[in-house]
Structure formats: structure tokens, C-alpha cells
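The complex appears here minus one protein chain, its other protein chains still in place.
Going by the order they are written in, the chains are A and B; count residues from 1 in each one.
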Amino acid sequence: MSTRLAKGGRLINRTQPVEFSFNGKRLKGFQGDTLAAGLLANDQMLVGRSFKYHRPRGIVAAGPEEPNALVNLGAGGRLEPNQRTTTTELFDGLESTSQNHWPSLEFDVGVVNNYAARFMPAGFYYKTFIHPRPAWKHLFEPIIRRAAGLGKAPTEGDADRYEQAYAFCDVLVVGAGVAGLKAAKAAADAGQRVILLEQTPILGGRAPVDDTEVEGKPVEDWISAMESDLMARDNVTIRTRTCGFGVYDHGYVLADERVADHTPGDGRPKHRLWRIRTGKIVTATGAIERPLSFAGNDIPGVMLAAAVRDYVVNYAVSPGDRTVVVTNNDSAYQTALALKAAGLDVPAILDARETADGALPQAARAAGIRVLTGKAIAKVKGGKRVTGVAVCAQAGEGSVQEEIACEAVAMSGGWSPVVHLWSHCGGKLTWDETLSAFIPDPSRPPLNHDGSAMVEVVGSAAGDLTLTGATVTIPPVWVMPQGAPIQLRSKMWLDYQNDVKVSDVQLASREGYVSVEHTKRYTTLGMATDQGKLSNINGLAVLADSLGQEIPQVGTTTFRPPYTPVTIGALAGESRGDIFQPLRRTPMHAQHEAAGAYFEPVGLWRRPYCFPRAGETHEQAVHREVLNTRQNLGLLDASTLGKIIVKGPDAGKFLDMLYTGVMSTLPIGKCRYGLMCNEQGFLSDDGVVARIDEDTWLCHTTSGGADRIHAWMEDWLQCEWWDWKVYTANVTEQYAQVAVVGPNARKLLQVLGGMDVSKEALPFMQWVDGTLGGFPVRAYRISFSGELSYEIAVPASHGAAFWDACVEAGKALGAMPYGTECLHIMRAEKGFIMIGDETDGTVIPQDLGLDWAISKKKADYLGKRGQERTFLASPDRWKLVGFDTLDGSVVPDGSYIIADGVNGNGQRNVQGRVTSTYYSPTLKRGIAMGLLKHGPTRMGEIVEFNTAAGGTVKARVRDAVFFDKDGEKQNV
Amino acid sequence: MSEPVSALGGASFHGFATIREIGPLGMITLRAKGVKALDKAVKAVTDTKLPAPRRIEINGEKACGWMSPDEYLLIVPYAEVSATLASLAKSLAGEHHLAVDVSDARAIFRVEGDKAADVLRKLSPVDFEMLQPGELRRTRAAQVAAAMWAQDAGFTVVCFRSVAGYVMGLLTHSAQPGSEL
Partner (left out) sequence: MLILECPYCGVKAEETELSPGYEAHLKRFGPGASPEEFEAYMFARKNPKGVHFERWRHTYGCGKWFLAARCTATLEVFGTYPAQVSEPPADIIAKIQARRPGWQPDGKVTK
């Protein structure tokens, strides 16, 4: 059994006990433990079930490479699935539960998959569930999805806060082991701004576990001296618990700081995502030990040799009284020695090599440990925990020579440098024959903006596996024993988390998968949450062997960020809840809220859709607003309308290029409606332009279009006509704008008082400056409803007060506020087009019968050449008309007008479509505008609109102006 | 006539830094380039020199900031905007320029305290350690445009009025006690 040793543990504080739970069991650990160490100290060897076969699984590693020991952490709003116990710091009150089993961890029904394993080879799902086709969607997929998956997604909102922060430096060092500390100091000595990131809570990395010396000092002393040195420097920032997980272009690095994972609920952000921009990146990310592939290498108690050493030395945790060490290199001997030093038994070291005469093997022999060379594990004995190993010759086929009883197996298949960050932006790798590993090739680095090498790799991440720089040799041992038959190979795990075995990769190769990227996807090797940190090299070595190729020829799969999983909360940062996105509010927003407005998004603006009264549906409210505006008086918050000042000696010339009509001739004090097209000729925006003075115009744009049109103007002025003397300014938000609409509109302005708004003083399509009710205003007499209408602009700081004044003064005149839907209905009743309804980026003004707004005299305007293209000039275009349904109903939104016959795909031919469709409260029936082939020549014809239900709606073609065709209502 | 009201009516938050919405301030966008009289015209209204690129010249309640090669931001007391515009119109008469009142189009925040920069470091891709005194930085705060500069033991942050609530939310989130960087 695994247990806590009486002495030792360099990272734990025995005076600070903590209590935690696993599957409801209350367990004890110490401050400084990881959850994995705490579980092992309590003999919790079995911690989860595998993904596919539901095999019992225990802790394998001691770092972020852990494939097995994933748990649900926390509960409710703090539940997090798939948390690695090996990187989770233990704290008092920690709650954890195991995953992927039912009904319990000890007794899991899903384990039946294990016994059926030989019927579930690689590609099982692809092969089995392909026929009959519909069964996948309705039968197989739902069942498989229910059975699959590791942790369960939380159902409650996240109770924690997250944030992001930007940081800048000259040199970013990722990893604060010995190599990283040295690199940080060297950069700091050179006067560079340095940031040093370390994923664990402490500096120093793994070197102290191996009791070595650095620069003539014991490693612990060297590290603490280095830490004090760096901490004292102004140009060095050290961030612990921070994993640099992704390298991106031009020195951009993302890092995840686990600020309060170990202190949940203390008010601090749980994680902080760092967005770091650095001149150069140094990765000192170390190396990860590789498992060996022998039968039963996934049974709880089989662990990486270095992890066993970490648990013994760092946490005083014994994996068992008797540990068999199995290796192909010298480093595992350190584990044997560490176990021995802790008073534990090492019955044997099984070394696959024929000879082992280095200093460490000699030390092991001197310590009285039995060293067997040329040996391998034929099979691990045990089910939910290791009970022993069967020994065989590495060179043979697995004939058992001896059985050794033990509780744990410490394995080492060599080391894989952590090259992920080097590779994220295209750093190339080279195969090192001595180490049997891929290492960074410094001659082919990822490049920075100036063409220099962006990343430098130091320490064991670069393949330097000793602090002294001595050569380490790791012979390739990819399968154990070398000639293992299928019975053994089908129990040799490569990828623990996704249940991929040696036999699966070999099968993939036999079935024709020659590319490592395809094999990965077919077998799912390396596709689990650990992204194959343990399995990649072993897997591709097996593939290379099966293909009869060399490993470098086969190559690796692509390393992509993130290095370790990052919680979505950290990626979202502050963008949640009220500040998920920037909502734009007008100066009258609070007034609308108080009036009970129902809001709708218009771009990022929130505009009142309608103002429902008690007991009213939205539809009823909209109809009331339409009728009241047509009969009495409506007030609309039109502040969102875009307003752009265009000024200069060449402003008229510029606007004549921008608009399809002529703006240069507009008299001062007057307004003109204009259309803007893109260079393809398609309608892009519309609005009323006012001439302010000799060289100043004010261009109104659609609510959603202000920023886009302002940018469009600046683009042409800066990049094409840079010698034209024109300045623009977007003054949209300077003004609150109130549309005062309806028969009583003039009366309201007269009640407010201060300026002459009579028909004579302020005729239609003119504007004038003045005061109303004491407010400085600019009044435009324009109409988007067909009613007598004024749009009054006041400085935004007075907007709320002016709105209140209008509401108050309007009480006696029957004034009601109205929203965007009422606006839409009224403009449709008048046949006015709406950008985004009648247009969709494929419609030219001529399609909408707006030829009157296009100058025939101008030699050029933006979009003119585009509109001359034959298919746009064709008489067969769909053109705007109105429709009266024969039964008075409302044509469904999105309907097409059907035509005879079917197209090549067997679909019904169409000859047009609806663009705007409403119930008109004014006319008490459905009205619609739409585009119809040859539309204007087909007045009175009956056409049919399709409906989603399958039927059709018959409608008579008519002109698009449904109400007050002669404009009598606004002509007062 | 009513008193001018800022977007959030002077909202504030006290975290590890203090956030205060101030204003309304008088603000004028002045666009001109290569105009001889520009130095004098600006001097006459803000009593500052014309700022160098990316600088802001501050003189008490008045200031002039460089916004782009042909754009300046003039800050004056709200009540003096009309007079300022009139003065500019006079001194720049006959020169190609644009001067327009944007006082009401903006919201202005003060972020104050020893660690004020930490609040902004969470929102803007700006190297605050390298931000020079008197440097005006136009950037973004999370998802919206913002301009900011160091002033009086803190920072002044300017954004569009319509997103004042969003920016207040950002600053409040970033200044939560215990979340110092």
C-alpha cells in the first residue's frame, strides 16, 4: 500500500495539516502536498477509470503530464472537471470526486468494455456505426455520447471571477528550474527587463529531488541564493503558479496564473490570463519521462520512475514497501537509491540494456540492490493495484523467468524534452540518436518580426539532460520484451487517457495509415486532455517500426497551444455578465428603462423596441404606438443615428464622389437624402445630408453604420484622394436626437417655445439652429414616417432633460414614446427602404427604384463603374414593389415568390423574395415590400409567396407606397 | 436650461484604486495640419504649446493633446467651449481646418492610487512602465476605444459617452480589492 513516510518531504509542512475529501471520504494531508500526493499518502492508488475500456487507473506522474489522475474538483458554482491531481495544490476543505465510472469507482459497469476490448480495436466506431446512415445521428451517437466523456460539465454559472493582464519585457523565461533561473539571471545581468514564469508554486524545478550540485553549491542553496538575487532586482518579475502555455507571432505569449485555485472564495480572481509581449522567449521547460510499453503498464501502482522519486523526496510518500524499477537508462537508478535511502525495499532493477556500468548502476549495486540487465517485464500482475511483476528477457518473446512480488513499479523509458513552446510558432525539431528523442534544432527557430530567432531553448528542454552537461545515452526500447506477441502487445498502453495500445497503432499501420497525423486521428493517440505528453514518442516509434521507417521520417504531430488545458473563464477574462460586450446607451436610456421599454440590439446599441404598458403584448404596444403617432404625437429616441461632419474646400467634391446623388449643390440650410454604395455598386448606407455652411456638411448615417461610414470616408481621404482638402469628424455621440412625429409635432415645439417652427420658417427638408424650452437645439424638418416630423438635436449632456421636457409638454398633446418596431412599420407603410432589410449587399439602388437619387450627370461616384456591369444593368433584375395579400394576412418573413418548374437540384424555382413585411395598424392588414423579377412592369399581377408550413400566400403586386401616397400628411 | 449631466452622473468605486467619473469637460476636436497660425491659435485657448506627437500639454484645467498628425484634442472648462470655438474660428479664419465640439460625446474617468496603473494593465495592450510623463496613449480598453494619460498621481481615461457604463464596469472589475498585480 502507498503511505506517508515518517520523515522527510521537502515541500510539505507537517505542522500544517489539511483535511480534504475524495469521493466523500475524508482524508488528511499537509500543506505543500499536491492532491495526488495526498491521495497516495492515504493509499488511494485507484483514482479513476480509463476513457474507453474503463480500466482501473492510478497516478502515473507528478506533473502536468499526468494522463490518469483527473478528478472533479469542487462543487456547484465551483465544480471543475478534469483537474489534474498532480498539479492541484491541496488545501483545507478541498472536495474531489473521481470520473468516468458508474455506479462507483470500485465497481464500474463500463469495465465490460475491457473484456470486449478485442472487439473494439482502433477505428471501432468508424467501422461499426457507419450503417445504416440515419442510425448514427439518432441511435449510435446519442448512446456513445452518454457513455463517453471524462468529467461532467458544470451546470451552474461559475462563482469565480477571472481577469486578464498585459505585460511587456525584453526576455521572457518560461520555467524556473536551474536552467531557467540561470537564463533569467543572465538576461537581468545584461540589463534586460525579464519576466520569469513558473507553473508550480516554487522555484527550482526537479533538480533538488536529485540531490546534486550547481556551480559548486548544493542545489537547494544555489536556488535560494538565486531566488533572493532575482527577487531583489527591479528589472525581474517572477510569477509562480503561472504556466506559459502558448507562443504566438511576434513574441506574444499567453500564460495562465492560478491565482486562487488553492484559496477558493477569498475574493481574488481565480485565474489571471497574462498576455505577454516580449522581445525574446527562453524556454526552460524541462523534459518529461517516458513510460515503457510492457503488458499491464497501466495497472495502478505502475508509475514513472522520476514521479516515484518526486513523491518520496518532495512529499515523503511511499508508493509501496516494495518497488521494482524497470528502465532503459541510468536515471531510474536514482529512484532506486532514493527509495532505499527512505528505508523502502527495491527487490530488483530490471534494465533492458545488456550492460549497465555507469556511476548510478554501480552505486545501486553497492547499496545492495539486485540489478538484472537484459531483462524486461513480461507482465504486471494485479488488477486494481500491482501485486508483482513477471520477469523475462528483453531480447525474447516474453517467457517468464521469474516472478517478483511488489506493490509498485517505477518505469523509465528515457526522457522527452518539452519542445511544445519551441514548436508552437514553427520551430523545427531534429531527432537525437543518443537520447532517442526529438530536440529543438537551433538552426531552424521560429522567427520574430525582425527575422531573428524568437525562441531559445535551454536546459533539458534542449536535450541537455544533466546539470553537468555530461552525455546521457538512452537506447531505444519501444516495446518490452522486444518480440512480444499480440496477447502482450494488446495490454501495452501508449495513451492511458484515450486507451490506445501498441496493438492499435500497429493495426492502424496495417490498415494503411502511413501519416502520423492520420494515425493520431484514427487511433486517437495523443488526443486526450494530456495531448500525448507521455504517449507521443512511444506511439510514433511503434508506428515507424510498423512502417519499417526511421522515426525522423515519420515525424511528429503538430504541437499546438495550449500546453496544458486552460479554463474558459480565464480566456473570457472580464467579458462576462454586464461587461460581456460594450453595450452602447443613449443619454435617454435611463428614461426608457423607467418607462418600461423593451429593448432590442441595434449593433451594440440598445434601442427601445416598444414601450409596453401593463397588460399589453409587444405587438399590441407597437400597434398602439403606430396609431398614436399617426393620430396624435410620437417621440422617438433617434440619438443613435450616425452624424459625421465633413468640412473643407473640397468637401462638396468629396461628397459627390461618396454619394450617388449631388451634395455639392445643396443650399446652406437645406437637407437632401443620399445613398452610398461600395465600389461594386451595392447599396451600403443611406441618410439625410444637411449643408451647414459654405464648406461644411453634416451627413446622417444609419444607426449601425456611423463608425463604418466614417472609416470609409477616412479610407478614401487618406489612401486615394490624399491631396483633397477635407476633414471629417464623427460627432454621433455629441448629440441626443429626438424625433417629434405626428399631427401635433409642431404644437409640441411651440409649447416648448423659443423658435419659429412654422411651415414658412422651417419647411420640409430644411434645418435651423435655435432654442426650444431653453435648450440649444438644431431642428431638422425631415420625416421617416410620412408624418409632420422634426428631429431635434441637443447636446448629449442635456439629452435626458430635453426628453423629459418633451414628454412633459406632450402630455396634453397625446404624446407617447415609440420604439424601433413602430418606426419600421411607419416607414414600410410609406415605402421607405431600410438598409439591411431591402438591402443585403447584393442590391443596387436601381433595384429599389431609387434611380431618382442617382445623378446621371456625374462622371464618377463610388460604385458607378460597378453598377455598369452587365448583370447589374440587366432588365431581369429583381426589383422593388409592394404587395397586398389577397386575404389581408401578413407574408411570413423570409418568404420567396415561387415560379414555375424546378431547378437542377429539384428545388422550386423562385422569382423574388419579401424584404419587409408587417401588419399595418393604420391600414388594418398585412403589407409587404419585396424584390420581384421585372417587378415594376407587373402591377396588379397575383404572385405566390411560399411559407415554412408548406403552403403559399397569394398577393397582388402594387407600388410600395401604401399610405398617403401624395405626402399630404407631412405637407402642413 | 438644465445643467449638463455627465454620462454616469459622477459614479465612483473604491477598490485597490479609486475610480471616479468626472466631467463633463469641454472638449474640442481640432483638425488642421501645416497651418502657420495653429501654434498661436491653440496657445490663445489652452495657454499651452502645440503638443508633439503622442504628447499632451496640460495647463491647469486646460490641455491640448496630440491625437493624430492632423488632429488635436483641446480640453477647456465646459462653459468655455463656445468662446473657445469662436476664438479658434477667428484665429484660423481662411485656413483649412475643422473645430467641433465633442464635449458631450465623451466620458472621462480618473483612476487614482499607487497601483492605478495595475487597473489599466488589465484592460489595455500598453506598456505602462514605458509610458512617458505627458504621453497621451490612444488604445483600446478591452473592447472599446480609449485615450489615457498619467496625471496627478493617477490616470485620466477618456472614452465615448455611450460606453461609459461598460468602461465603468471594466474599471470596477479591474480594481477589485485583492486583485493587484
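By our rule, a residue touches a chain if its C-beta (ideal position, glycine included) is under 8 Å from a C-beta of that chain, and two chains touch if they have at least 3 such contacts.
Keep in mind the model is a prediction, meaning the values are calculated, not measured.
Within the full complex, the chain left out of the display is in contact with A, B. Only one residue in the set A:Lys25, A:Lys152 or A:His250 touches the chain that does not appear here, and it is A:His250. Seen across the whole complex, the unshown chain contacts chain B at 53-54, 67-69, 71, 125, 137-140, 145. For chain A, the residues in touch with the chain missing from this view are 248-252, 277, 447-451, 679-680, 711, 714-715, 718-720, 722, 859-860, 864-866, 868-869.
The rule is short, and it goes like this: only the chains that are shown with their structure count from here on.
Per-chain CA centroids place chain A at a distance of 33 Å from chain B.
Those residues of chain A whose C-beta lies close enough to touch chain B in the complex are 161, 163-168, 193, 266-269, 275, 277, 574-575, 578-579, 581-587, 604-605, 645, 647-649, 725, 727-729, 731-735, 774-776, 795-798, 800-802.
The part of chain B that touches chain A in the complex is made up of residues 1-2, 4-7, 24, 29, 31-32, 70, 78, 96-98, 100-106, 118, 121-127, 129-130, 142-144, 160-167, 169-170, 173-174, 176-179, 181.
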